[in-house]
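Below is one structure; the comments refer to it alone.
Removed from the display is one protein chain of the complex; every other protein chain stays in position.
Let's turn to subunit A:
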Amino acid sequence: MEQSNTTPREARRRAWPMEKHRVEDWIGKIYTSICVVFLIAVIISIVYFVTSKGVATFAVNGVSLKEFFLGTNWNPQADTPSFGALPFITGSFMVTVLAALIASPLSISAALFMTEIVPSFGKRILQPAIELLSGIPSVVYGFIGLSVIVPFLREHVGGQGIGIGAGALVLSIMILPTITSVAADALASLPRGLREASYALGATRWQTIYRVVLPTVMPALLTGIVLGMARAFGEALAVQMVIGNSPHIPTSLLESASTLTSVITLGMGNTAMGSIQNNALWSMALVLMLMTFVFVLIIRLLERRNRL
C-alpha cells in the first residue's frame, strides 16, 4: 500500500488489472476489517445494553446501592419489595472459590503427571480425555449432579444434598479441563535446560518439580486457575440445578443457596421487561459482567508478570 502513495495515479491505472496476490491481499484485509469492526460493535452494544439496563434499577426505580449490595433480604414480588442481592453475590463467590480450591490441586497434579511423569501416556490418552470434558454441555453436568452427587451427599454426608457443596463439586469438575490444559501447556513450554540443570545438581525428580518447575510456571498456573474461576462464576445452568436457589446466605455447605446466575435464569422469563423486578436482574447481570472484567484484568496482570 505504501506504493500507492508514491506512484502517480496514471501509473496505477495502467497497471490494472492488479496482480492476483494484491487483489487477494485486499479482499483479505477488507474481510478481516469488517469482522473486527463487527466484533467491536457487538462488544460495545452488549456492554452498553447491560449497563443501561442494570443501572436503571438505581437510576429509574430508586433502589439504593446500599440496599442492593449489602441487603440480605430478596423479595421482589412482595407488596413492599426488597432487593438485597448480597446472598447471591456471596453465593457466587463461595461456589467459585470452593470449586477452584477443589479443582486446582487436581488439575495441577494431572498436568504434572502428563508432562513430567509420563509425558507419552499423558499426551496420547490423558490430554484428549481431559479436553473431552470441556466439550460436555453444562446441562449434562447439572443432570449428573442432580442424579449422582446430590443423592450421594444426602445419604452419606447429611442434609438435603442440594446446596453450595453440590454446586461447588459440579463446578470443580467443569473447570478441571480449563485449569489442566493451561497448566499442561505452561509446563510443556518450559525450557529443557532448567530441568536438566536441576538434575545435574543432583536433585531428584520431586525436588525438581517442587523447587524448579512449579515456581517457574506459577504465574501461568494462576492464570489457569483464574480462567477456571471465571468460567465457574459465569456458569448458570449446572449450578442452578443443584444449588437449591434459596435467597439466603447459607450457614452450611449442605444448605440451599443461590448464585447471581441462577437467580437471573430463574427470574428472567417470568418477569416483564422494564419492571423493577426485571431491572434488578439486569443489575445482577451487570455485576457479573463487571466481575468478568476483573477476572480478565487479573489474567492480564498475571500474563505480564509471566513475561518478565
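Going forward, contacts are C-beta pairs under 8 Å (C-beta built on N, C-alpha and C of every residue); 3 or more make two chains touch, one makes a residue touch a chain; residues count from 1.
Basically, contacts and distances are computed from a predicted model.
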When one chain of this assembly is omitted, its UniProt record names it as which of these: "Phosphate-binding protein", "Multiple sugar transport system permease protein", "Alpha-E domain-containing protein" or "Hydrogenase 4 subunit B"? "Phosphate-binding protein"
Which of these touches the unseen chain: A:L106, A:L133 or A:L146? A:L146
Given the full complex, what residues of subunit A touch the hidden partner chain? 1, 4-5, 29-30, 33-34, 36-38, 40-41, 44-45, 74-79, 146-147, 151, 154, 160-162, 241, 244-248, 250-251, 255-256, 258, 263, 266-275, 277-278
